[in-house]
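Each remark here refers to the structure printed beneath this line.
One chain of protein is taken out of this complex; the other chains stay put.
This part shows chain A:
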Amino acid sequence: MNHATEHAIQVHRIFKQYGRITAVNDVSFEVGQGEFVSLLGPSGCGKTTTLRMIAGFIMPSGGTIRVNGRDVTHLPPEKREVGFVFQNYALWPHMTVAENVAFGLKLRKHGKDFIRNKVEEALSVTGLSGYEDRLPRQLSGGQQQRVALARALALEPQLLLMDEPLSNLDRALRIAMRRELKQLQSRLNMTTLYVTHDQEEALSMSDRVVVMNGGEVARVARPFEIYEDPQSEFVADFVGTTNFLDGEVLRTQGGQAVVQVGNSPLQLVVDSEMPPAQGAPMRILLRPERVHVSRDRPEGANVFAATVSFIEYFGPTIRYTVEVEGKRLQAEVHNVDRPLAISSPVWVRIDPGHFRLIDRKGA
């Protein structure tokens, strides 16, 4: 198979060492043509370093980076032909909006008319027509963000790298820009690698997400796979909220296992495609919205009596912390029924198919 034509970006086993500190440790992933991939992780996880190595601002200590099949590992940034949008926008303060956008085109020795058309086009795509002669300092944060995007798009790059481009905007604008960015990306079919620490951004915009932790890739998967089946404690904890329960497999029957939760009389019936061995230590992951809470006793498996011990009111949803047989569970419900009160007795039901199991070898 020829990788050269298949992947827009191919990162192969790259490392970055600063003295004895390893910022990026053996990271590999690919981005397909027209794909939107996010690098998601907490601060210091190496996601920005990885992105900057692809742009050529940092040289990797080892490994190779290919852009559209071309090995760019040792090329300076100006030879890479990739667009980059900075977190702080990095607009040149002494140039007008039009001059900022035209700068790269002028370096390519295009004609005046060509440049004017390209600038006009890039500004109209980003909704900035009429702002040509403004200076960056005369623009709002959202407008500066658009100029930064227009500057990158004007060169029609083969791929776009974005380093937390929305994190300096306030929440409402961030969500609006998120949608706009995603729609623009789909329309232009622009291959995009997007760094963020915001899981909502990563889940809602991406075709695939690369979750990073401690300089390493923790998981590469589509957004719903990341959320529904985190496969590791880190991913489960970093993306969304998770109830963790440790236990041992008591017995297996058909496609189900009965797990005895440690230090508690609680026994859970858990769906499991490949039934684990009896007595195997297990860690159970359970998303709060998969815990059903009701006043009346429901029918089915995994029904337990519980008490509400804490309430967090979010508006559209309410998160109850409930005590079940000495264990605390978080349950998130839509704000449609009459709210429960603290200490009120309730019933909890969990569908056996809604648990995820991780091996807990030696834990």
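Side notes on the structure shown:
In this section, a contact is a pair of C-beta atoms (placed from the backbone, for glycine too) under 8 Å apart; a residue touches a chain by one contact, two chains touch by 3 or more; residues count from 1.
Here is the rule we go by: contacts and distances are computed from a predicted model.
For the chain that does not appear here, its UniProt entry gives the protein name "Spermidine/putrescine transport system permease protein", which is one of "FeS assembly ATPase SufC", "Anti sigma-E protein RseA N-terminal domain-containing protein", "Spermidine/putrescine transport system permease protein" or "Outer membrane protein beta-barrel domain-containing protein".
The missing chain, though absent from the display, is touched by one residue of A:A55, A:L123 or A:L203; that residue is A:A55. Interface note: of A:M59, A:L107, A:A176 or A:I342, the residue touching the hidden chain in the full complex is A:L107.
Touching the missing chain, out of A:G63, A:P77 or A:G127, is residue A:P77.
Although one chain is not shown, part of chain A still touches it, namely residues 55-57, 76-78, 80, 82-84, 86, 88, 90-94, 103-104, 107-108, 135, 137, 151-152, 155.
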